[in-house]
Each structure stands twice: as C-alpha cells, then as structure tokens.
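Missing here: one protein chain of the complex. Every other protein chain is in place.
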Amino acid sequence: MSFKPSAFRVLLTALFISLLALSVAAQDAEEEATEEYSYLNPMGRVPELWTDEQTDCAAAGVAREGPWTIGVSNFSLGNSWRVQMIAELEAAAAGNPDIEELIITNADGNVAKQISDIDDLIARGVDAILITPGSPEGIAPSVEDAYNAGIVTIVFNDFVDTDQFHSILWADQFKFGYIGGAWLREQLGGQGNIVILEGIAGMGVSDLRSEGAIAGLGEGINILARQPAGWDYAQGKAAMEDFIAAYPGQIDGVYSQGGAMSQGAIDAFLAAGLDPVPVPGEGYNGFLKYWAANLENGFSSIGPDEPTWQSVAALEVAIDCLNGETVAKWTELEHPLITDENVHEYVRFDCPDGVWSNTLMSPEAITEMYDCEGTGEATEEASS
Amino acid sequence: MTAKSVQSSARRALLQLSLPPAAIIWIAVGLLLLLARSVSASFWELSHLLNVARQASALGILAIGQTYVLITGGIDLSNAMVVTLVNVVAATLLRGSDETLGGTLLICLGIGLLTGLANGLLITRLKVPPLVVTLGMFSILRGAAYVYTDGAPRGDISPALEFVGTGFVGPIPTAVIFWVVLTALAAVALQKTVFGRQLYAVGGNEKASRLSGVPADRVIVLAYVVSGLMAAIAGLILSGYAGTGTLTLGDGRNLDSIAAAVVGGTSLSGGSGSVIGSAGGALFLALLFSFLRFIGLPYTIQLMVQGLILAVAVYLHVRSQRAS
Amino acid sequence: MSEPFLEMRNIVKTYPGVRAVDNVTLSVGRGEIRALVGENGAGKSTLIKILAGAEQADAGEIWLGGQRVRYDSPVEALRLGIGAIYQEFNLVPQLNVAQNIMLGQVPKKWGGQVDTEAMHRRAREMLARLNVSLDTRRLVADLDVAQQQVVEIAKGLARDLRVFIMDEPTAALSAVETEHLLDVVRALKQQGVAIIYITHRMREIFQIADSVTILKDGRHVETSPARSLTSDAIVAKMIGRDLTDYYPPRGTPASEVLFSVRDLNVAGKLFDINLDVRRGEILGIAGLEGQGQRELARIMFGALPYDRGTFLRNGQPIRLSSPSDAIRAGIAYVSDDRKRDGLVLIRSANENIALPSLSRRTNGKILIDEKTERSFVHHLIDRLAIKVTHRSQKVNNLSGGNQQKIVVGKWLGMEPQILIVSEPTRGIDVGSKSEIHHILRDLANQGVGIVMVSSELPEILGMSDRILVMAEGRIVAEMDGATATEEQLMAAAAIHSVSDTSVPVTS
Partner (left out) sequence: MSSSVTTLTQQPFSVRSVTRLLGRIGPAYYALLILLIVAAASQERFLTGPNLTNLIRNSTVLGIVTIGQIATMLVAGIDLSVGSVISLTTVIAALQMESHPEATPGIVLLCLLIGLLIGAVNGFGVGYLRLNPLIFTLASGTAIQGLTLHLLYSPGGSVTREFRELSRGAIGPFDCSFCPGGTLGPIPYAAIYLLVLYVVGTWVLKRTVFGLAVYAVGGNEASARLSGLRTERIKLAVYILSSIFAVLGGLFLASRIGSGDPLVGDPYTLDSITAGVLGGTSLFGGVGDLWGGLAAVLTLGVLSTMLNFNNVSPFYQFIIKGVILIGALAIGYLRTRRKTV
C-alpha cells in the first residue's frame, strides 16, 4: 500500500473530529425539535394547529358541478393495509356516478416522488385531491400548492405541517401506541421487563407509536431492547427469537406496533416452547385468528385499529366539499378498539392473514379481494 | 536495515500462513462466536444457535445462486423479488392445504427457472450488463407480484411447507438441512463437474474459454438459472417460515446475498469463489445481525457497526488475496 | 559511457515462493545502450518494474547521478526521469492517440484545461521522430497491434527520459518499423539517455547494444561489452547450457490432405484464400505484420466470421461457425495473445490444461474423474516439461514460456488432428522457444497437421515443411521450407506491399 501518512491523514483526522462535534450539536437540536407539540389529551398528541374550524367550500370557491375527476396521491403500497385502504376507496368511488375518473398515484415510499405525483395531479387538472402524506413537513408545500390551485384538498392518514387544506382526517398514532402501552402496563401490574418491536426506523408513524407506548407504559416498566421489524412477520419473529435467548426468562411482555409482528412474536415464544407473554396487536387478521382461537387458553390482547376505511371517509368529505357544503376542517378518527370481548366480531377465520378487519367493504367484497373461502361461490371456485 | 528485515521476514511468515479465502470467513465465524460467548453465555444455548442457523439458511441458499452468478463475473439483483413472487404465488395456490403441493412446487420452481433463463438470455444474447438486466427484472417481477395479487396477498402456506420453514428433524431445523444439502450439492457441482470447471473458466476469461470450446453462453445462462432456482427454493422456505403471503418477504435479500458471498471470499470480478465460503458468509451475517440485537444495541448503532464490520471483512479478504 | 549514471545495488525482490530478483547489481552510463537478456522468469521484468517504480524492492538501493533515490510509484520514477515502455501495451483503448501519448503530462491551459492543440502537436512530433504518420485523433481501440506498439514507444519518447527502459519494443513490429525504432534508440543514445533494452532477438542486440547484462534465475550472470560476445555465447549463458539443435530436424509429411480452405473471402481483409494442410506437415504462413495471417488462423478455428468460402475436412465440407465446430472437427488453435485468448490466468495450471477436453474425458458421466484427470495433467506437465511447483499453481504466477507450454498442452488432451498456432514463440525466451519448437515437430511427426503463422522469419524457415507467404490478404507465394531463404521470403512478402512500405503503420 503506497499511502503516505502526510497532510492527507492529518486533514482526514481533523475532518472526522469536526464531524463528531457537529453530530453532537445536531443532537441537541433534535431534542429541541420535539417541543412543538402540546398534549391536549392525556393519551394523544395533536398538532398545535388543531382547531374546531370549519371550511365553507362554497365560499372558498372550490365547489363545482360533477362529474368529477378525483386524484389520489398515495404514499406507498408497501403492505396489505395500504392496499386495502386504496381498494376501499376504489370500491366506494366505483359506486358513485358523479365520479368520472379516479386517478391513483403511488409514490412507492418516496417523498420526492410524492411531491412529483401531486404536481402531476394538479397539472392534470383534477377537481379534488386526496393525499396521504409521506412526511408531515415534506408534503406540506405540495398540499399548499394544491390548495392554492383551487382544488379541493383533503389530507388523511397522517397530519401535515400546514393549515392550507380543506379538511384533514387523522388518527393519532401516539394514541395508538399509548393504548397498547397502557394495556401492557395493566397486564404487568405496573412493573416488569418488556421489549419493543417497532415498525420502520425513520418513519414518523413508527416513532409516534413507540413514543405513545412508552408514555402509556409509565415509569415502573423496564425496556430491555427496541428493534425495528418493519411490521413484518419474519423480521418480528427473528428479532423475538434473539430476545428470548438474550433475556432468558426475563421478558414479561412485548410491545408490538402491530401488523404481522405481533403474531411473529407469539410464534417465537411458542417455537421456544414457552407460553406467550402479553402482546398487543392490531386488526390484522392473522393475529386476530390466533387471538380468537386461543381466548379459551387464557390468551388476552388488545388491538387499537387504524381504520382502512379512512380513505372512504376522506372521499366523502371531498364530495361534500365539491358539492359546496361546509365540512369540518379537522377530524380526528378514533382507533376502534378490538378487545377480548369483541374479537370474534372482527376475525375472519376463512380469510388469509393479510385482511384488515376494520373495514367498510362488504364481507363479500373482502372475500373477493382476498379470495377467502367464506362464501359458497368462493369455495367452489377454489376447488375448481 | 535490521528493523526492515525483521519486518519483511515477519511479512513473509504471514504470507506463508495465507489461507484460502473460504477459510477466513469460517475463522471469523468462530471468532464472532467466541466474542458472543464472552459477552453472554446464553448466546451459546443450542436452541438459539439453531435459530440463528435457521435464520441463515434462506440467506445461505440465496447466496449459493449468487455465488454461481458472481463467479461468471455477473450479479443477480432479481433474486429478492423471486422470493416475494414465489411467496405470494405459493400462498395463493396452496390455500393452506397440502393438496396442491406438488403442482405449486413445480410452478414456484418454474418461476425461478424462467427468471434465471430470461436473465441469462438477455445478458448473453443482447449483451445488456447483468446489473441492469437483473435490476430491470427485479422491477418486472415486483410488478408481476402486485398484478398477480392485486396488492392483496391471498391464501396461506400449507403444513408441509411450514414444516420446511419452521420444523425440526431431530434437533436440527428442517431449513438448515435443506441449506446444508444444497450447499453440499452446489459445492460438488462447482468443484467436480464439467459445468463447475467451465463456470470458473468463463468467469476468469470468457474469451479464452470460448476459444477452448466452452459453450460460454450456455454456462452463463445456467448460472442464472441456478440462481433463480435457489431463489425459488429460498422463497419456499421463507414462505414456510412466514406462513402466509406478503409482498415484502424478499426485501433487501439481494444485497444481503451479495454481501454473504463477498465476505465469504467470492470476488465480484469473477473467476473465483466458493459456496462453502458463501455458506460461512451467510452464517457470519446471520450471527452478526443476531448478536447485535442480542446485546441490545440501538438499531442506529447496529447499522453503523454492520457497515464497519462489512468493510473490515472485505478489507481482510483483499489483504489475503493480495498476499497469495 | 564514462562513469555510471544509473546504479541498482543489491536489489532483492521475493514473491510468495519465488525469489524473483536475487541481489542484482547493475549500472548504466549516460548514452549507453544496455541489452538486458535472460530467459522468461530470469527476473528481467521484475527488475525493470522496480526501476520504473511499479514494484517495490524488498532490499537494495537505486542511485541516480551519484545520489541515492527512493520512490515507490511510477509517478515519482517519472519525475526523476526514469520511465519504461512495456511488453503488454499500457494504453487506454477509449482515449485517442494523442491523449495516450501525452497521458500523465498533458499540457495545460488556464483552469486545469487540456491544451488540446499543444497535446496533438507534441504527439505528432513524437510520431514524426519514429518516422510514422498516424492520425493522433484516432482511438487507440481502433488501432492494430503494430500501431499500438508505435504509440507506446511514442509515449516513452514524449517524456524526455534520462533512463529509458524498453521491454521488447519490436516484438510486434515489422522489419521496416524495427529499423526506424533502432534509429530512434541510437538518437536517444546521442542525447545521453541511459537505455535499458530488453529483447529476445539476438540480431538487435548486436545492432545497437553497447553492453549486455545476462540474468538467470533472478541472479546476475555477466555484464560484458556486446562486441566481446557472440550470439551462441549469450544463449549458452542465458540457459546455462549449449543450445545445439536450434531447430529440430524436419520430418516426412504424408501426402494425405487433412484440411482444406477453398475460396475464402472477407471483405477488405482476405481474398481468395486456398490452402491444404497435410498429415504430418508444418505449414508455415509468413508475411509482414498485419497482412491477414492472424485473421486467417482465427477463421480456420471458427472464431471469426467470414463472407464466403468452404472448408473441407478429409474432403468433406464442414461448418466452422464457432470454436466448438472446429474442436469437433479435431482442430485446435494457439492464439498469438496467450493472456487474452489462451489462458484463464487466475485459475490453476490443472484447470487450464484440462479445460478443452473436459467433456471428452467425463464421457457423459456427471462427475469429473479426478484420478484420470490428475494422471493426464501430470503426464502433460512431464511431457512438455512445464515448470510448476504444483499443478494447482495459478497460471499468472508462471513465466511466459511455461504459460505458452500450457496453452499448447491444453490442446493435446483432445488429440487434435490439426493444430493452428499463431506466433507460437512470441515474447518467450530462447530455451522455451526451442522446447516449443520440439513439441510442434513431435506432434507433426505423430501425424498432426500444423499450421504455423509467424512473423519471425528464422522460425518460419527453421520449422516449416512448406511455406505460404501472405501479403495484403492474399497468398502470394508458396515455397519449400527446406530450400527457401530469407531473401526469397522477404521479396515475396514485399512485392505486394509496394504502396506504402515506408510508413506501413498508417494503413
């Protein structure tokens, strides 16, 4: 190696030290960054912009005669929840004669692509636009652009860092986490050791759910480890296998952000020959199937559910607004709670794991979408 | 002068110790195990080690195919999406029962085979660089998985496949048995068959191989077919592990399989490599991921350490190759 | 030639398992042309790589103009005025002639810009010194081997070197071009440049060298004034024994025709080629560089497409559209470029030797029978006297001569009926050369028909039973190998090249 330990190395070292110093400085800034929220609700965390304001769409001049072209900027189709959410929207739009065209774009998890998608929808001249922001801050300018272009602008699925839209429908992810965390605290009697399975590192939803859960867990509970597992069964199970080995006999509970991870965590305990510890879940059918089937064995859980039909709710608000009605500017969607008592109402034993139970789609439509075996025709189709 | 001669004789001594690349990674696996043991004795629990081995098995099987392709001087980025496509197809066709198992297996292996065939033909006939072909194929397969399922994976994996993914034969996880058997077969094919010899020759010098009568195109196509088939098998095993169809099952596994092969001593410039080394590479990565989770490092630090160790592993290989 | 200008003192360089240069001391004066000779593997290449900064010695010192100098890269060597042109051309195919000639010392304008005009001007000057006119805007990728060699030499000239190392600069050049080069070397000598000149061609040594240094097995054997030596003496000292039978005795070819080419044409390259290869003969194909000989050899092996023509094997027409077709017909081919076309350098001797005959030996079975293979490879290694520490040794660690033997050897496993060899002894040492010649003659005596393309006249004359002379893509003469003379050959080869004999590289 013909490398000279000259000025070059000195420069490198100096640069490296300066980077370290800067990263420390950046961390300070991060801690300040979280201060912009206020706690309006002991369980929730709502943007401070939140008001009871109404939007008078007629006065805003965005109302127009049908038939309409409605654009949807969807952030991602990365899991069955998001696919079902879009499927519900398509089903609802298909039944509405006033909707001429529904243009759905998919940013494939890429904020920059979503900005470009929204630009395209505005340029295409849609009458209303439904946006699931991939980033509250990053998408805000695009939301403003749509709003300023005189397009009915409806945001749902996440909040957005602006007030220039006609309506927002939003389910508090902090609250989602808080519910699971508080339930777990109750199960453990306020103390014990847990591990946390998070969604995807770097995603706002994932971070908020964890923060909410930690708030809900309270002081007495010791968090042994946190690991992102992408709401994915295989990743969740693999992480749990490691934790079971790393903390033998010490894990009293698991906080899982839901998706298929909860089921993966339970299966890891079962595979190790252990009884599952308390794990909260979500309205993911795979988890519900295990839960409902093991209720009699004493298994208990809780499932705050992010509704897949919020897209339909957003579409309804958009239609109201296009018709010139006055709509609520801010709507918080409650997480319907799945409990030991009502889990049987949600579970679909005849359907695959990917189904999301909290749906406005008819059981038949779900059967068709997921090819369930529940109805007569479907079973026949399968056997043919 | 004396200091220099001491240094050079020390270097000579080191050079004489130089080991085959495949051995280095197995030594690294051993060192990692010792390190893990010193941190926590429970890492050495047999059940945990077997779990790690099972986690490694799908990656190891993917790495077999990747190794074949890398030996030709190519690369396969599409294998990750073969895993996903096989997963959703298997779940849809099986619908949770073993009745259609035979046909499903054939179709899934067919997907792997056809993908490999398409990759290989595009690379050899149209001379499109392997990175581009397999990247494009990745996108096409992804679209196919979405179109096939309409975005909503249907059906369920059957008991027989679940046994492959999660079951045990005696104390050994079934998946590990598949991995070991496939690795052994692939190693024998590489070292002891005409095809294996031709694979190394084509990767080392394609032109000279053609001029020696080696059907280079056919050999390259076959390497991609092997990679496609291995991806299909890994997809079936992972399906058994996940129990259901998901559109994310293959995510990131292409780069992981390349990393496993490369830290196992396979060169990205073609002509050298071994499946035994790649098996060590897969095990090393699985152990590393597990160990970092095991000691409860924050995820962000885990990523930094992963990056560092990957760089060090590659550095060690380069050193050892330069020495020999 | 007064006091030493360049001195290499006690240079040692060891590679794993080989002491490539063992305590060699060498000194060259200003304006001295020093021929450096030795068999392949004698350490010449390593020694000059150390001098040029491309490799670092394990021990030893380099002195220049009375001062000790230290450097560990070609950049620093060039800065001291020490530079080399190499046997494997070090050109960048994607760049043009001027850019290649001036690479590393491109004239600049403001802002780090390339002064394109100055660059082309200077490149043209260098080519003019070599008496060559070549468009400096052509891409090197589009040049033929001789033109590339000229560019490589011009690149060395452009550097105003004080120590100029030339590693077989004439290997790819025609006789005329060689003369020009030797003139340039003499001119450099006049300017006081110290020149180290490596060659396997004895004639050139006596044409230009002041003194000769002979290396053997990494050690210094002797340095003497050129005029005190004879060709035989040099050869004897290089190989450590007398080389009595320089060329093996000719055999008695049969009249049976094994292979024929009829009316072969390639637009712009080959015209109406007809030839027959007979059992047991060595058919020499002679000519100046670049007259279509090598293309012909490749076409006969199915490795290049052609426009028109038929091939007859034992009188039956055969298809030759790929090397596999040729191999099936019992035809083997040893390329002029062994590193690119002949060997898988990063694999073992064993694998290289076994490669063409693999399927033949497995005979439909899946696994390679290693026992048979081992004895087959050992047999060949013994028969061809290939020097390897083990059959699993990587080929790129072997000397050129041994590599060439492997290229020939790998074809023997398939028992070829026809062997086409192109420049079979290019760039290998005298000892290996002679061995290759004996191997070829043995094969002919066993009934193999051999086609030997060579631009080395002594080789053609010494080896061939029958000689075909090519010029501008045509066969222009046929001669009896036993009686033909160098003058006859040259006359035949030059007849058709009247158009531009003075500057043939511009073709």
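Remarks
Going by the order they are written in, the chains are A, B and C; count residues from 1 in each one.
Following the convention adopted for this analysis, a residue touches a chain if its C-beta (ideal position, glycine included) is under 8 Å from a C-beta of that chain, and two chains touch if they have at least 3 such contacts.
Computed from a prediction, not measured in an experiment: that's the story for all the values here.
Counting contacts over the entire complex, the absent chain touches A, B, C. When the omitted chain is restored, the residue from C:5, C:86, C:376 or C:411 that touches it is C:86. Taking the complete complex into account, A:138 is the one of A:66, A:138, A:248 or A:363 that touches the chain left out.
Considering the full assembly, C:112 is the residue among C:112, C:249 or C:268 that touches the omitted chain.
Against the chain not displayed here, subunit C makes contact via residues 52, 54, 73-75, 78-79, 83-84, 86, 89-96, 99, 103-106, 108, 111-114, 116, 137-139, 155, 298, 303-305, 322-323. Residues 122, 126-129, 131-133, 135-144, 146-147, 150-151, 207, 210-211, 255, 258-259, 262, 268, 298-308, 310-311, 314-315, 318 are the ones on subunit B that touch the missing chain.
Although one chain is not shown, part of subunit A still touches it, namely residues 1-3, 11-12, 15-16, 18-19, 22-23, 25-30, 32-34, 74, 77, 101, 103-106, 108-113, 115-117, 119-125, 135-141, 161, 200-204, 206-208.
Operating definition for what follows: only the chains that are shown with their structure count from here on.
Each of B-C and A-B has its own count of C-beta contacts, and the greater count is at A-B. Those residues of subunit B that touch subunit C in the shared complex are 4-5, 8, 12, 15-16, 18, 188, 192-194, 197-198, 200-201, 204-205, 207-215, 271-272, 323-324.
Of all the residues in subunit C, the ones that touch subunit B in their complex are 14, 16, 58-59, 301, 303, 322-324, 326-327, 333, 335, 340-347, 351, 354-356, 358-359, 362, 366-368, 370, 410.
Here subunit A touches subunit B in the complex through residues 77-80, 83-84, 86-87, 198, 201, 224-228, 230, 232-234, 237-239, 241-246, 248, 260, 267, 271-272, 286, 352-354, 369-371, 373, 382, going by the rule given at the top.
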